[in-house]
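To keep things clear, I will list the structure first and then write my remarks on it.
Note that one protein chain is taken out, while the other chains of the complex remain in position.
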Amino acid sequence: MKPIDLTTHLGRLTLKNPVMTASGTYGFGEEYAAFYDPSRLGAITVKGITPLPRRGNPVPRVAETPSGMLNAVGLENPGLEAFLATYLPRLEKLKTPIIVNISGFSLDDYALMASAMPEDSCIAAVEVNISCPNIKQGGLAFGTDPRSAEEVLRVTRKNTKLPLIAKLTPNVTDIVTLAKAVENGGADMISLINTLLGMRIDLKTRKPILGNTMGGLSGPAVLPVAVRMVYQVYKAVRVPIIGMGGISTWQDAVEFMLAGATAVSVGTANFVNPLAPLEIIEGLTEYCRQAGFAAVREIVGLAHR
Amino acid sequence: MKPIDLTTHLGRLTLKNPVMTASGTYGFGEEYAAFYDPSRLGAITVKGITPLPRRGNPVPRVAETPSGMLNAVGLENPGLEAFLATYLPRLEKLKTPIIVNISGFSLDDYALMASAMPEDSCIAAVEVNISCPNIKQGGLAFGTDPRSAEEVLRVTRKNTKLPLIAKLTPNVTDIVTLAKAVENGGADMISLINTLLGMRIDLKTRKPILGNTMGGLSGPAVLPVAVRMVYQVYKAVRVPIIGMGGISTWQDAVEFMLAGATAVSVGTANFVNPLAPLEIIEGLTEYCRQAGFAAVREIVGLAHR
Amino acid sequence: MLHREIVIENQRIGADVYRLVLKGAVAATARPGQFVHLQVGTTTDPLLRRPISIAGIDQPKGEITLYYRVVGRGTAKLTGVRAGETLSVIGPVGTGFTVPAVGELLLVAGGIGLFPLFTLIEAVDRSAVRVKVLWGGENRTFIQEVGGETLFKMDVDYAVATMDGSMGHAGLVTDLLQAALEDRAARSLAHRTAEGQTAGTAPSDWGTGALTERPEGRAAFTVAACGPKGMLQAVAESCGQMGVPVEVSLEERMACGVGACLGCVCLVRTTDGTLARRRVCKDGPVFDGREVVWDEAD
Partner (left out) sequence: MLHREIVIENQRIGADVYRLVLKGAVAATARPGQFVHLQVGTTTDPLLRRPISIAGIDQPKGEITLYYRVVGRGTAKLTGVRAGETLSVIGPVGTGFTVPAVGELLLVAGGIGLFPLFTLIEAVDRSAVRVKVLWGGENRTFIQEVGGETLFKMDVDYAVATMDGSMGHAGLVTDLLQAALEDRAARSLAHRTAEGQTAGTAPSDWGTGALTERPEGRAAFTVAACGPKGMLQAVAESCGQMGVPVEVSLEERMACGVGACLGCVCLVRTTDGTLARRRVCKDGPVFDGREVVWDEAD
């Protein structure tokens, strides 16, 4: 029996399999090493980094919802300097392609972060998270305005030779226009989706549960929205898509790939089943074997035929 | 023990309690009469009506998702004429305030529908569903563009004296701007939320499950998004809000009311538990009793304090 | 219509098929071809109820019997329910089969489409109606495991077909139907010719009128079928060609199960020739096979 080829091509970036972990759900790659060797993953995306350290939001930062969860971590992170000095050397030891997720509040922030990423380390790509409020333009997220989104990608592109992933927010009227904008701006790939904005209220205190009032909805609840956006964007752009949003099982991963994702990212599911990424790799392989595909990439976009 | 006052004031419209059923989930009011007397409800919203009869989309029209469902009924309805001739007389017999949900593909459609609604029948209000594609403006939904949304309300307002509810779609970047637009247009109330656009793919056929490819996500999965939108809109407008989106229990209803909903609508939950609306009325009452409120309206918006 | 029924039995009978016996209020009013809309869990996932046909009605005991095949998350969850627990049931729902009073009733079943036909077998007066079941399945294992626990115990005529030829006719159950229809036509022809009628008009003649409006004195021959859509379409077309009245039980993805959501529709051609929507859950699941429009694009 010939082994199924799991090799995944994301533009210039080649991964040994299409399953990675999503930013903010996998720490800096070490926490889940107690469960399995992270080098079995296609790639690891680390927690979002900002130029300066951030203490993030007050607790509670998480709240459960039907088949989902809200988080309002508020981009707590050690900042660029500590990331490079302390975390990157440790990431190097995981022997896994690392995707660094960067967030900023101005174009300069993005430029600074991009230019600071070494091009000869374990860093395989930079994921540009444009869901942060654009302080200069009055707080509206970069990711909701096509022109700003394109600009962020352009400035990031200028400052690094590393492959660039644009990570889009689903909280928009028209995801396709945004996807085209970041493609124009120079994104090599598009990550879909970040969290949906949501909130919950505590019946006892009669106040919002989250310290930050609102938070991002993730987990299985958002899967149909994410699959839809992957499907729409696949029709409209040429760059490969990394699909995420509620992926918990290999069936979910297949669904995203049929919709048009070249790779998938596992987020919230790690919290529920730490072995989810491995089970997805196995399940994808078995699906391809039983359906008669020689390579997992053959199923990408099949739902569009 | 004094009974809790459930009277609900939605502008000029007064209901005996704040619990109604959502459009498209309660047929024309008769199907659930086998379970309980519908006159126990605050109001019934009937299936969306269009000027002409519509056969709707091909099956499958529903697909299950984690804690939710997709529907792509495609506005199947008997059309305005048959609605008035056949269904309205039957609705009259239910002795319950009826909200007629109207959908159109042009401003003229909305004008026609509004002017056709008798002002001396069981019809208590007209709910203007602006999630339909605006054919004239190239298919983008009326509900995603503030100016079109305002225009629809304005034209509807001109054509009826009945209280007007604007029903907003959640598939927008900025729900607050839309809410303000429909308030300006003359809406007496705002319904939040319609369904989130989503899709699912069948792993066996490798095709979208729904006959219409994409559909609307409803049910508990969307609750946190709906609560967030109600909370945001409550801050920004003066008109009362009818909250909906995943409400299945009285706890959910309380959450929406604390967020700022004056009344709530039960949709998908009817399919799971036909008695949900009644259980919600009871639970709301008991919550108020135990928390020491004399009237259920006292809890509206408390999460904003 | 909303009941909590007590689980009396929930037992695997083979080939991923389970028998579920429920005691409660549904049995009192259930009729052949109706179904129940079952809640399989208590949390919001899986969310929707699952439609399962009523396969047995024991009014004295107040019990109904269902058979379900494990195909996905909902039916898998159902297997965990134990005797003594209760289930939330909407039912009985839907418009069932016509129960013929005299004549011959041919039942055509594909796979687990067999189950809804049991209540019809039980309901007909077997002294006045000759019943025969034609049943198709994948292979011998399926037929023997499932049939051994059900059909083969029912003292009814049957013939089986398997796709792999491991039992009965090798091929489709519709082959058996076709043979039966042709045989019947030949017999009828002989009968009519003897009566002095012209042979040529006979088959189309049979096709007029509803199932219950058969002229007295002439034994009605009707077909009822349940199974995959493709099979039902073939059955309806075969019967249509031969002018034999046929009722088909359709399946469609459902949300409400009571006619409120318009999730489960089919298309029918009404007597005046126009196309119209029908709700499988409320107006069906049983429809006149000649009415159903099988392909939306038509």
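The chains carry the letters A, B and C, assigned in the order they are written, with residues numbered from 1 in each.
Keep this in mind: contacts are C-beta pairs under 8 Å (C-beta built on N, C-alpha and C of every residue); 3 or more make two chains touch, one makes a residue touch a chain.
If you're wondering where the values come from, they're calculated on a predicted model, not measured in any experiment.
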Which shown chains does the chain we cannot see touch?
-> A, B, C
Across C:P46, C:G113, C:G168 or C:G284, the one contacting the chain not displayed is C:P46
Full-complex touch with the removed chain, picking from A:G11, A:G79, A:G186 or A:P274, is A:P274
Touching the hidden chain, out of C:R73, C:R130 or C:H169, is C:R73
Among A:G11, A:G27, A:G79 or A:G186, residue touching the chain not depicted = A:G27
Tell me which residue among A:D37, A:E64, A:E81 or A:E282 touches the hidden chain in the full complex.
-> A:E64
Hidden partner interface residues of chain C, rising order = 41, 43-46, 73, 77
Logged for chain B, residues touching the omitted partner chain are 66-67, 220
On chain A, what residues meet the omitted chain?
-> 24-27, 31-32, 34-35, 47, 55-56, 58-69, 71, 73, 76, 211, 219-221, 248, 268, 270-275
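In this text, only the chains that are shown with their structure count from here on.
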Intersection of contact sets, chain A vs chain C, gives B
So the chain most remote from chain C by C-alpha centre is A
For chain B, residues that touch 2 or more chains besides their own = 65-68, 219-221
What parts of chain C, by residue number, touch at least two of the other chains?
-> 44-45
